[in-house]
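One protein chain is absent from this view; the other protein chains keep their places.
For chain A:
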Amino acid sequence: MLQDAENILEVTDLEVGFGGTPVLHRIGFSMRRGERVAIVGQSGSGKSTAIGAILRLLPGSGRITHGSIVLGGGTTRGEVEDLATASEPVMRTIRGERIGLVPQDPMSNLNPAMRIGAQVADALVANRTTEGKPDRAQIRSQAVALLAEAGIPGAERRYGQYPHEFSGGMRQRVLIAIALAGKPELLIADEPTSALDVTVQRQILNHLQSLVDARGTSLLFITHDLGLAADRTDRIIVMSEGRIVEIGTPRQILLDPQQEYTRQLVAAAPSVATALDAAPLVDPTAGAPASAGPERSRSILVVENLVKEFALRGRRGSTIRAVDDVSFEVERGTTTAVVGESGSGKTTVARIVLGLETASSGQALIDGESLTDTRGAQRRALRRKVQPVFQDPYGSLDPTYSIERLIDEPLRIFGVGDRGSRQERVAELLDQVALPRSVAQRRPNELSGGQRQRVAIARALALEPELLICDEAVSALDVLVQDQILTLLADLQDRLGLTYLFITHDLSVVRQIAHAVVVMRSGVVVENGSVNDVFDHPRAEYTRELLGAIPGAAFAA
């Protein structure tokens, strides 16, 4: 049943349905032994369903309704098997031992009530080749060795710790150790680093790649990031809505896409766009619009020597500096991006500007006034000038409110207009963010992620603010949607003369939207300047590291 003995995996006419509704439509592809293949797609493309089918771990009512998934016979063990029809006991010998899985989210994929070491040991016990009772001491030393190999320092000591004592990156290493415990011939990595910072992502992927290469393991890499796929694999399978759109080498896909969908995807992928030097959405050299009168200063936001200290829980008197002497200015009508990894203090800066947090010292002045120092009417007036757009469009909209009520809320709070005029204003705002007026009576859960983020933007615009604080406003969105939202933001800036403070961890997005950039690390500003200067001539080592970690950089040449 295997077409080619050199193939480790042949998927033919695979159809998977959930409760009778097909979500994978007869897809087919094959992988050669030792090959690295990426499946790229947005959420809902069926890429996760495909690996669920291969491992026969489909959630809920998911069933394979047609086709075959043939796993090639191992060189040392195992026979040719059709995974679509294999029995559960057979699957048990295949999972872990012949196919390993590195799952997506390091936060949710480890048992919180079980020691790290025991979870690795479990994988060893499940896949051991010798019969009889496992030798505990031997299993333990093997598990420690695996953890060390996966790049966990002090593996011996950390063996007995629980998952919550590990950082995200370290947890992902544990998951890699687990996946490799059974020495599988095929490793499936399901978005293994999408929850991690770029520099950590690069370390982990480099490490994973060296482990896979050393073992000659075949790698099936699932990702939404075209740049990442291009960097890490030999072949890319582009999926959309349960179908395979295109298969090709990274070069073919990125430089000569055959299908319209692939072209859109390549054009929208920020990392690839950065690498391919595509034109940014805004003119990075543009300054303040000429309409700004002489009586107003050019800077709308001035951050001066901002410091924020948090008390450490449990240890009295000791504090941590989340923001350490940060200063920068934001010019009216432009976009300034604050870039950094988790723990860099970028969100704290945004919260202080919004007045949600008070500074320990220093200040953040909007048109010369600070939200934390002003009171009463003055403060309310200032609040109208600055509005937030948050990261998670699922969490930041009250699910019980209608869209109209959500957008209308700031108007009601500030007592703007009467019922009729507010209704008119909501319709106008929906037009501005390119949503049909008919969504006004719907609820957030009836909208897609991108539509919700448009609602969040409409709500932020309701009071005609001058400054929008976008805290990771596009990071939760798929690339195509992300591209649309960024275009919308650039467009709104053009028409309304808005100023953006754009908080993000994604440098590739910065290049597309920002005029100026502030790079932060551990609470300190590492580098600060115009986007062109920082991207083309980075002065700080850390900036260079961040830029180098953008996937897809290999195709810049």
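Quick note on the criterion: a contact is a pair of C-beta atoms (placed from the backbone, for glycine too) under 8 Å apart; a residue touches a chain by one contact, two chains touch by 3 or more; residues count from 1.
In the analysis below, contacts and distances are computed from a predicted model.
Q: Unshown chain, UniProt name, "Protein-methionine-sulfoxide reductase catalytic subunit MsrP", "Transcriptional regulator, AsnC family", "ABC transporter permease" or "Quinol oxidase subunit 4"?
A: Going by its UniProt entry, the chain not pictured is "ABC transporter permease".
Q: With respect to the chain omitted from the figure, which of A:K133, A:H164, A:R419 or A:H537 is a touching residue?
A: Considering all chains, including the one not shown, the answer is A:H164.
Q: So which of A:A53, A:I139 or A:L175 would be touching the chain we can't see?
A: A:L175
Q: Who touches the missing chain here, A:T12, A:N127, A:T336 or A:S508?
A: Of the listed residues, the one touching the omitted chain is A:N127.
Q: Check the options A:D82, A:D105 or A:D392 and report the residue that touches the missing chain.
A: Residue touching the absent chain, from the options given: A:D105.
Q: Across the whole complex, list the residues on chain A that are touched by the chain not included here.
A: 55, 57, 59-60, 88, 92-97, 100-101, 103-105, 108-114, 119, 122-123, 126-127, 162, 164-165, 175, 178-179, 181-182, 313-314
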